Every structure is written in structure tokens, then in C-alpha cells.
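Okay, here's the structure, questions in a sec.
A protein chain is absent from this complex, but the other protein chains hold their places.
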Amino acid sequence: MLVTYIEAIRQAMDEEMDRDKNVVLLGEDVGLLGGAFKVSAGLLDKYGPDRVVDMPISESLIIGSGVGLAVQGMRPILEMQFIDFISCGFDQIVNSAATLRYRHGGQTACPIVIRGPSGGGVHGGLYHSQNPEAWFFHVPGLKIVAPSTAYDAKGLMKAAVRDDDPVIYFENKFLYRRIKEEIPPEEFVVPIGKAALRKEGGDLSVITYGSPVHAVMKAARDMAKEVDIEVIDLRTLLPLDMNAIRASVRKTGKALIVHEARQTGGIGAEIAARIAQECFEDLDGPVMRLGAREAHTPFAPAMEDYVLPNQEKIIEAIRTLAAY
Amino acid sequence: MLVTYIEAIRQAMDEEMDRDKNVVLLGEDVGLLGGAFKVSAGLLDKYGPDRVVDMPISESLIIGSGVGLAVQGMRPILEMQFIDFISCGFDQIVNSAATLRYRHGGQTACPIVIRGPSGGGVHGGLYHSQNPEAWFFHVPGLKIVAPSTAYDAKGLMKAAVRDDDPVIYFENKFLYRRIKEEIPPEEFVVPIGKAALRKEGGDLSVITYGSPVHAVMKAARDMAKEVDIEVIDLRTLLPLDMNAIRASVRKTGKALIVHEARQTGGIGAEIAARIAQECFEDLDGPVMRLGAREAHTPFAPAMEDYVLPNQEKIIEAIRTLAAY
Amino acid sequence: MTEQKDRELYYWLRLIREFEDRISAMDKQGKLMGGVYSGKGQEAVTVGFCHDLRWDDWIFPLHRDLGAFLVKGADPRRLMAQIFGKRDGFAKGKDSYLHGGDLGNGIFGATSMLAATLPVAAGMAFKFKIRKEDRVAIAFFGEGASSRGDVHEAMNFAGVHKLPVVFVCENNFYAYSTPNELQFGVDNVADRAAGYGFKGEVVNGNDLHAVMATARKAIDRARKGEGPTLVECKTYRYHGHSEHDRADYRTEEEVITWESRDPMILWEVYLEKKKYDVEAIRNETAERVRKAVDDAVAFAEGSPAPEGPEAMEDLYAMPIDTEAR
Partner (left out) sequence: MTEQKDRELYYWLRLIREFEDRISAMDKQGKLMGGVYSGKGQEAVTVGFCHDLRWDDWIFPLHRDLGAFLVKGADPRRLMAQIFGKRDGFAKGKDSYLHGGDLGNGIFGATSMLAATLPVAAGMAFKFKIRKEDRVAIAFFGEGASSRGDVHEAMNFAGVHKLPVVFVCENNFYAYSTPNELQFGVDNVADRAAGYGFKGEVVNGNDLHAVMATARKAIDRARKGEGPTLVECKTYRYHGHSEHDRADYRTEEEVITWESRDPMILWEVYLEKKKYDVEAIRNETAERVRKAVDDAVAFAEGSPAPEGPEAMEDLYAMPIDTEAR
């Protein structure tokens, strides 16, 4: 089956709703419109307004009500029309949902999925380009996934819906319709917590996730004669698959972490810090990072490009590290 | 003048309000009550209800209205009764305030101070013990300070009020009345962006901030015969004083970062990542970190102590690194 | 009402009172840690709303609603253990006071973030509605908390779908030190219901008869699918915001005035008018509640304090591979 990234998400939601009547979808314009990006197209017709719910513009309510549904054994998928608006429901995530089980001494689970389009590169400007995963990475009780392929988009959505803990699912809107991929027609799930080794290599490990995975893979192919790159696509950000990261870095001795989110305080900082400590003896060069520059993601193309990582910057970073 | 940490904050606010009538204080119970911790005791009587404003329980409004005041040239100090409630005003900070100047192409400044009691160790449980600085560290446009002494508490509050950018000021409630210190009677300001070298040493750098500074200093004294520790108190978290950090690590060759906030995704991760990259050649041991364990800060004393860094864990971490 | 019910209601009022008093006393003696928020004086609200609920209805208590826990069926011994931060508390010591709910009895544990439970209650009520269950969710909040955006978002949603939820505003005239006139520009929070398309009612929150009558109407309406109600109960807390608060922001006269409207005393007057032997009832009930609270305290004292590493439990329902991390 040849599917786009966005269709993969739609299929996963559809199949999970079909499989389990406790799965419901709540969000702004998810029903009548089928979502701002049409990710839920057709679901209202199929499952009706009790399970595909057009919500008022109230992100805090959307997430909070998801917690109430979850306590009742439902498995709500909660859409942020753009992931940027997650800031408006922040408290309900980090305090209400993330501590639900903990503060009840394990009496309940909190099987909610919070999802929405993230990322830049589409001239979305300051409020339609954000990559806010690091905020949630600092919060125990949450899980975070960020698929880069249609296969993973589908498989991780299924895993997220079936997971009993709150999962924040970062969709990458740049990839929505830009990648198209053959995926198996039969049911599959991609487990939360396992990175994918996208390419084996002996010289240098690039650890990445989300949309830069594709630029990194291209760099790895294009630079094949220069340097033998190993590419790890994290897929899950919390918990980190440190086994995969350590194994790779121990082999190559060099690590570059690439993500689109701002470099300072990004998830790459934690990964770099862990590598620097846990693989200290194995390192043949400094752990390097490439994230967005320290600015908001601006609208005008030249500035956006200046701020975000791109093919060129990735190649440059790889060369610098390889030359070390 | 012998003052407590909390009194130092009160004095700074008082003096700044006295100096500049554009300085106003908004928060819940800051007026009639003088603040839940009495940090604004007496200010309502002195400056009246137009400048010391008892706000409704609306954190988003408190911060948002601060932005409106700032655009009008006022310099609002915005209190969160506990810093934990900052999650309820999150969007107004990261989107409304942090991008105000940027999205207006430099037309305006945003001189607001957001402050409140943070930190654990007082059996405050999940919602009165938080250290959420890392969330804001990932947001350009903001500045962050976290004083550990009465002197800095006063001097940094003055700097924050006079700063034209949004400053988040993390008070440490554990220190409020536990430290008492001689401070100069005359006016002084502690510049934002400069770390303090609390103790010189040749063997190992401990980089820290907030309440652990005191435990680290005690360890440095107690372990003086074992290891010669250099202690850097960051004071400002954003921007980081990398000059101070680099200089110290280049000298000692070993770095331990200690903070009370959760280790994963904490500010220590960024510091470690930068040291690991920028001081790669200088390191005689892995960059190590000590932050809170990966849990919320629980109520029961043994669990709280298990989660948070303490004297014992600091000593242990120093020993491990020193022995490297 | 039957004599039995009359007496039972009296029992609950007194049990809560005894529980609150004991906690305050223990706090004074330094036996408790953390914040202690006495609901003394507000007992009629929680008794009135929780007494006739069914086991599978849900309540979302505010930080002062220890009474709601008790009346809805929480084991007093476990509640006391929770206040002690012990392992037998609903939160297993992870947090104290009312942050750990007793989910088996339909009691939700709130975070500290005021009014953050209202969206949760609305979501749960949405489930009752779509599954056609005739259950109700009761969401308590203070008049101070009414200023928070979450209240608005929840009420608006409840109005759109006519959800089986009752919003109960306990207006005790102060939010910490902040009086109503600095909290909102209206006389009654209940007036806001009209803006959401449902009914608002104001009731004397110290009058158990009145509270019960209003609660019954609102709960019936919800059960029948007729939508939410916002009930505002005017009441008063005798103590400060927390036990540390001397509450200098109010006058002694005001406190005395409210003490003269004490819900328990009013109920005794009612029992008297019904010609029961009030003296006997009072003594007998006092003895019962003393025993119940003694028992709870003894249990809580005997309950083990959690050990350090237990802090790492209950974070995830599907545990993550900590080895891998």
C-alpha cells in the first residue's frame, strides 16, 4: 500500500477506532471538516459525533476532558490544530495528565494521545512552526514520539493509542504529503521506546528524529565516499532508547545529534550529555549538535532557512566532526 | 545590614518601586496579605492599590496584562503565588511575551519580571516543589535568573526590574528564611548574565545554582583535604555565562553540574553538552550531572529526599568524578 | 425525611467537623507536614451534595472538601493516612491532603491548580452522556477559582452538550485574603450560568435542607439529560486559608456572625423542632465520631512511611525500560 505520512496517521486512527470503541477523537474541526489538514477525513461519517467530536476552541478543556474520559476507560486522541497551541493546554498536560497516576498511587492509568502538526519549513511563521517537544521531555509520566516515516507514523499511532500512559505524538507537517511510502497491508505496531537504525556505518553516528531524518539520510548517501555514517532515527523521544545510542557511539566513536527544535535546551542536549558521560572513553571527537539557532522560527524564507537546520548545515556539521 | 533571602527580595522591590513609579506589582494576595510568604509585606500601604494589585486567580491574565502594561512603558512585576502555577500562564509567557519584540520587528521592549517561589525540600508535594526553569530556557526572548544568596536576590531583582526584556526570576522558597546575610546598605545591582565564582579550586569544577549552591559549598569545604573544588554559581541561567564555565573547566579539566530540577532535560544537560563539545580537549573525566531523579517531587520525606539531590549525593558525585 | 436520615446527616456533619478539628489540633502540635486547609464551617455543602449520590457517580472535590471524601465513601483511615503522607493513603504518600483521590469510590484527586478539575469533570460527564449512563459528575470549586479560564472552558463545553455535570461554587467570600469584590464584578458567580445556556442557583450553603433540595434538583436534571447546573453556595470558612494563616484580613464580628449560622447548630435546631432527644443524639454522635477519628488517627500513625525508592513507582502504567535509559 503506497501511502503518505498523513494518510498513515489517518489509517492508524481509523483502524484503532474500528478495533476499540473506547477510542474517541476530540479536537477543533476534526469532524465536519475532517481536520485542518484532513487527517481525520471521513471519520465523523464512520464513527459519528459521539466519537469524533468537534470541540470549542479550548485547548485546556480538550486535554482536561481527555483526562476525564481516560479515567473512565476511554482512550481519547486529542488533536491540537497546530501543535503550537499546546501551550494553551500546558497545565493540563504537565500537571493534570502527567501526575494523574502518580498522585493516585497507581490507581488509574491515563491512556490519552495528544497529537498535532509540528515543525517548520513551510513558512508558517512564529506560531505555526514550533517544535516544543523539549518542554515535555522534562516531565516524568509522559511519553513522546515523533515519527519520520509513514510506516512509523502508522505504527507509532497504534502503539500510542494502545499505550496506557499519556503519549504526545508529534506529527511533522512538512512531511505530511511530501513522503509516500509502501507499507504492509496487514496490521503492525511500532513499539514505543525503540529507535530505528536507518543506516549502518562505521565512522560517525548521526542521531536524529522527525523531518531532519530525511536530510541526514541524503547526506549519508551523498557523502558515502567521504565518510561512513550510521543513522539512528529515535522515533521515540521519551523514553530515549539509550541502548541503541550507546551501541552506535561505542562503535563509531563520534556522535552528531540533529533536530529541528532549537539547539539550546533541546532534547539533543540531554542526548549529548548522556553520551559525553556514558561513552566518555569511546569518543574520538566531541559530541556535536545541530539544532535551530537561538531565535523563534521566522516567516521570511531566508530567515527561516537561516534559523532551521538544512541539508547544507547537516553536511557541514558531519564534515567538521568527521575531520576531527 | 543583616537580611534574609526573602527580605532581600522585598527590599529590592520596595526600592525599585520607590525609584520608578512605573514599577507595579501584580499577583494574588500581594496587597492586603502582603503575599503568601509576606514577600511584599507593607508595599500596599506604601504604594497603594494602583501599584500593588491583588489580582483574581488568573495566571494567564496576570502575565498577559503585564505585557499590556509593558507596552505602555510600565515595568510590572508579576507574582506567581507558587512558581508551579506558571503552567497556567504558560502561553502568555512563551508566545505573547517572549515574541512581543520579535514579532513587532523591534518596535517595543517587554520589561516584565515574572517571579515566585520555586523548589522543594519543604514537603510541598507535587505542586509546591517544582523547578520549571528548563521549560523557559528553551525559549528565545526570555531571560532567567535564580539567585542563591540574599545579596544576589536583591541585586538580581533590581537588575530584572530594570531589564527591558522579560525576566523570569526563580526564588527559592527553601532559602527564604534559612539564610541570613550581611549586605551593603548602599544601592547595588547584580548584572544579568554573569556567574559568580564562589570558590576557587584546581581539581574539579562544580557548576550549580539555586539552593544546591549551599550544599555544594559545604561539600567543597568539608572535602577540602580530599579535593580542591571550584564552585561556580550561575545566578543567571539564560543567557548562560559560558565564559565563566569554560574558563573554569579548562583549568580543572573536570565538571560536575548540580541542580535541583529533574536531571533529564534540565539546564544541566545543555551545560554538559556545551562543555563536552567546547572543552573536549580539556576534559580529564566525563562531564557529570546531578539533578533530581526522574519522578515528580513527592510529599513523603523519604521519597522527597530520594528524588532530590542532597548533601550526600553531592559528595558522592564529587568523589566519583574526582577519582576518575 | 426519616428520623434515621435526620440522624445520619447529623452524623456526617459532626464526623467532618471532628475530622477537621483533629487535623487542626495535630497541625498545631507539629504532627503534620505541608499545607492544611480546613473546611470547618462549610460542612453542609459537601454533605448536601454528596449524601444522596450513587456509588458510581463522581465527585471532584476542592482543596477544602475533605468532607466530600468522607461522605462519598472514602475510608476515613486511608484519608487520614494520606494526610500523614503514609503508604496507606490513596496517593501512597506521593502527595498529601486531597491530591490523591479514591477512584474506587468515584472521588477524583485534584492537582493544586485551582479549577483544573472542571475540564476533567466535563470530560467524564461527556462519557456518561455518550454511553447513555445516568450518572453525574459534581465539580466543586471556590469562588476564587471561578476566575480561572478552565472554569469557562469547562462550563462552555458542558453547555454545548448539556452534560450531566453539576458545578458547585463554594463561595466563602475569600480566596486566601482576596475578598469577592476584588475577585469579580458581580454579586453571584451563579449569574454566569446564563451565559452558558444552563441554570444557575444561589443557595445558603450553611443550610443543609436548602443545599440538599437544590442539589437534588440539579442532580435530577443532570441524570435526566437536561444539562448542567451551576449552584453557588454562600458559606464561610472559620479558619484561615491554611492553618498558617491568621486571617487578619477579616473582622472578628464577621467570623462571629457566620459562626451563628453554623450548619451543625442549625441542624440541631431542626432536630429539636422535630422533638428528638437532641442531647442524647449529640452525645451519642460525639462519641461515635470521636471513635471513628481516633481509629483513623491510630491507623494513620501505624501506617508505614513510604521508603525512598517508592518514589519511582506509579509513574507509568506501562513501565518504561529504565535499563535502556
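All chains are identified by letter, namely A, B and C, in their written order; residue positions are counted from 1 within each chain.
One rule holds for everything that comes next: contacts are C-beta pairs under 8 Å (C-beta built on N, C-alpha and C of every residue); 3 or more make two chains touch, one makes a residue touch a chain.
All of these numbers come straight from a predicted model, not from anything done at the bench.
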Chains on display which the left-out chain touches in the complete complex: A, B, C
Sole residue of A:V23, A:V52 or A:C88 that reaches the chain not shown, by the stated touch rule: A:C88
Identified contact with the non-displayed chain, of B:R10, B:R103, B:R198 or B:R262: B:R103
Residue of B:M1, B:A224 or B:M242 touching the missing chain in the full complex: B:M242
Chain not shown: contacting residue from C:P61, C:G142, C:G159 or C:P306: C:G159
Residue of A:E28, A:D165 or A:E260 in touch with the missing chain, whole complex considered: A:E28
Chain C residues that touch the omitted chain in the full complex: 147-153, 156-160, 162, 181-186, 191-192, 194-198
Interface residues of chain B (partner: the chain not displayed): 24, 50-51, 53, 55-56, 58, 60-61, 63-69, 71-72, 74, 76, 91-92, 95-96, 99, 101-111, 140-141, 143, 163-165, 193, 239-243
On chain A, residues whose C-beta touches the chain left out of the figure: 28-29, 32-33, 36, 54, 56-61, 81-82, 84-85, 87-88, 123-128, 293-296, 298-307
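Definition applied: only the chains that are shown with their structure count from here on.
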Furthest chain, CA centroid comparison against chain B: C
Centre-to-centre distance between chain B and chain A (centres being mean Cα positions), rounded to whole Å: 30
CA centroid of chain A to CA centroid of chain C, Å: 40
Distance from chain C to chain B - Cα centre to Cα centre, in angstrom: 36
For chain A, residues contacting two or more additional chains: 91, 95, 99, 102-103, 140-141
Shared-contact residues (touching 2 or more other chains) in chain C: 91, 93-95, 99, 111-113, 116, 149, 315, 325
